[in-house]
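Left out: one protein chain. Kept in place: all the others.
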Amino acid sequence: MIRKGLALTLVLGACLLGWGAVAGAQEPPTTTTTLAGAPGVPPAPGTGEALQGTLQYRNADRDNVPVEGADITVETADGQQVTEVSTDEDGKFRVDVPGPGRYTATIDPKSLPDGVSLVDEDRASLTVTVNPTQARTVLFRVASGETPGARTDNVFDKAARLAVEGVSFGLIIAICSVGLSLIYGTTGLTNFAHGELVTFGALMAYLFNVTLGLHMFVAAPLAIGCGVLLGFGLDRGFWRPLARRGTGLIAMLVMTIGLGILLRYIYLYQFGGFSRTYRQYSLQTRGLEIGPVTIVPRDIFTLVLAIVVLVGVALFLQRTRMGKAMRAVADNRDLAESSGINVDRVIGFVWAGGTGLAALGGILLGLSEQVSFLMGFQLLLLMFASVTLGGLGTAYGALVGSLIVGLFVQLSTLVVAPELKNVGALLILIVILLVRPQGILGQSERVG
Amino acid sequence: MDIQSIIQNGVESAIGRDAIVYALAAIGLNVHFGYTGLLNFGQVGFMAVGAYGVSISVLEFGWPLWAGVLLGVGAAVVLALLLGLPTLRLRADYLAIVTIAAGEILRFTFRAAVLRDFTGGSNGINGFADDFYRPNPLGTGDYGFWRIRFSQNQLWVILVGWTLVALAVLLVWALMRSPWGRVLKAIREDEDAVRSLGKNVYSYKMQSLILGGVIGAVAGMMLSISAQSVQPDNYGTATTFFAYVVLILGGTARILGPVIGSIVFWGFLSVTETVLRQAVDQKYIPNSIMNSVQVGQVRFMLVGLGLILLLVFRPQGIFGDKQEIALAAR
Partner (left out) sequence: MTERGFSRVRVDAFDEVPEHPGAPKPDPILVADGLTRRFGGLSAVAVDHLEIQRGAITALIGPNGAGKTTLFNLVTGFDKPNHGTWSFEDQRLEGKGAYQISRMGMVRTFQLTKALSRLTVMENMLLGATGQTGERFLGALIASLWRDQEAANRERAVALLARFNLTHMADEFAGTLSGGQRKLLEMARALMAEPQLIMLDEPMAGVNPALAQTIIGHVRDLREEGLSVVFVEHDMDVVRTVSDWVVVMSEGSVIAEGRHSSVVANPNVIDAYLGAHHGTPLDREEQDRQLAEADAVITAEGEAS
């Protein structure tokens, strides 16, 4: 049984590696980013270290306008000049540097065209550290007199915009994490590889859409289908035989960690280290304006689709036999089994469905942000926060928790620096576990 | 295939900086998870606190190194208390989630540009380890045997590092064979039984958390001192995961498990990497399948796969007892 599972895994692995053949030669490896928390990556100097960036500003139509001809000087940490370049017609610049280390990039404000200026005069010079094989992006913020809303933004407008973003984000988290919650509810397994299932959907869609050239309307369902198959395969070939063998839940939890690491690096291997976008729908700047809030068509679609899907999931759980069986197993497995429910089959459905949903969530996430090998992993903690907040093991809990987390994360940027916005969500997580560990909708028996 | 290179790299990694750091981190984790059954996934948070504690006190406050070390240890104790208060009453998987969250919060905080003046933001801190290298009795030059060579500073790190590992091992050994250690192991089995025998389970869990956390902080200090810098992105969740791999590989609840596990882990990773790199350079593996950058990624793939296989086929690791693992309630 274990051999079958391993065989399935190896086949899956071979497919993923073979993807490389389909995708053709990988893009130049100059932009591999070092991963968070992985010391011990050996330095390989002289292979592609660079500084790069795009200089642009937003005009009244909210289009990005490139700035050509701005002069940028790059120096080493000792003050030696490396070179001086000008931004090209797309506003882009790139400077190869002699190796990893600290460099300073300075922009000459006088070289900017009329009407365009630095947002912050003090930040004309930026010092960054370039890691081995990294092409480090440097961001100079410029604006023109035409940039709309920059100064007339009041708190309410900002809050409204952030609230919409928060709901949108929350819905995406909800779709991704329903599976996580139900897997926990029916099997007791905390799946630390769930982020990788989200990434899987996004990457498969990329494969179908960008590499194979299929339109998103075809690529997306295909990718979701792959997700369903993956979930089903994982349950059948891996978790079920292990459970039958008597493997404990803690051991399986640690295995999900191994699985996560494995998948993440397979993704990195195949996909490369930098973010990309889908062929359609990614760059949209004009949209529906409701008061201070502008929603582009893609986001409207995401919102509507997310709501439809979530309502569909809710109806499925309430009305269909399989849905009710899922809820029964999640509530009390032994009781469900003795009522005649085929628990194994239900769990198979939960894995397949949960992974499919995660795949969909990944695609939506990839549409609204960008596709990268880390996108799911970065979402993992927020998913846990949402699911725990709402009540681990209930699907509705995942929904409620996700909306709250999504809103909280976005709205917290009103008071906190943007890079700390996730911290707020994590803090809620800890507070909730202090005060009401079973979450908003959970049952108190389950916790501690 | 350059066998000599392979062996050289393997040995250097097996006794080098990374092996030391992960041995210490895993020893701490062994106290938490191996002996007490605490699923602490925030060990990297303790490492970060140790590293930043040392570096900030030396650079910002101008303290001597030993004072910085004490601050780092103190900070680890505080972190353990903060972490333990809400979480030690929770069940294993909740503890795992919360401790990961705590580790990430710390990383975000250290990374934040807002605190840049203090913590160096995403660039980190550099240049605080002079006090460590000054007392190095070794003269300038290369040391080693055969092809394995270290500079005097590197050798100093290795000597001090493994001494610390030995001390940590001794401490854990002395504690775990005592009645105190027995209570921890009992808590791992069943907390309620331990309560029914009059022991304050919560207090013991906290002590375990503090002990393992302090050892983790020392690991972080070694990491930052040997690299002479503190980079916040080196203290992410992946590091905790690798520490778990090391621990499980060596065998949980075994005194030498984390040490041997770390040595084998890094030796193996290095050997694999060198072999693959040579294979790619010499075109045994065509570039369309793997190029030289991807070699580094393959080793982490192997880590993930290895962990799964380890748990499926040999969950007791190198030193563990199969029967004992089979008896595990979970």
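Note that the chains take the letters A and B in the order they are written out, and that residue 1 is the start of every chain.
Operating definition for what follows: a contact is a pair of C-beta atoms (placed from the backbone, for glycine too) under 8 Å apart; a residue touches a chain by one contact, two chains touch by 3 or more.
Note that the coordinates shown come from a computational prediction; the quantities given were computed from them, not determined experimentally.
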{"item": "Sole residue of B:183, B:271 or B:310 that reaches the chain not shown, by the stated touch rule", "value": "B:183"}
{"item": "Given B:3, B:82 or B:174, the one touching the chain that is not displayed", "value": "B:174"}
{"item": "Missing-partner contacts on chain B, residue numbers", "value": "91-92, 174-175, 178-183, 185-186, 188-201, 207, 323-324, 327-330"}
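One rule holds in what follows: only the chains that are shown with their structure count from here on.
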{"item": "Chain centre separation in whole Å, for chain B relative to chain A (CA means)", "value": "27"}
{"item": "Chain A-facing residues of chain B, complex", "value": "18, 21, 39, 44, 86-87, 89-94, 96-98, 100-102, 104-105, 107-109, 111-114, 122-124, 223, 227, 233-242, 244-245, 248, 266, 269, 273, 288-289, 291-294, 296-298, 300-301, 303-308, 310-312, 315, 328-330"}
{"item": "Chain A residues touching chain B - in the complex, by the definition given at the top", "value": "2, 17, 20-21, 25-26, 29, 32, 34-42, 44, 47, 102, 127-129, 133, 184, 190, 242, 247-251, 253-255, 257-266, 268-269, 381, 384-385, 388, 417, 419-420, 422-423, 426-427, 429-430, 433-434, 437, 447-448"}
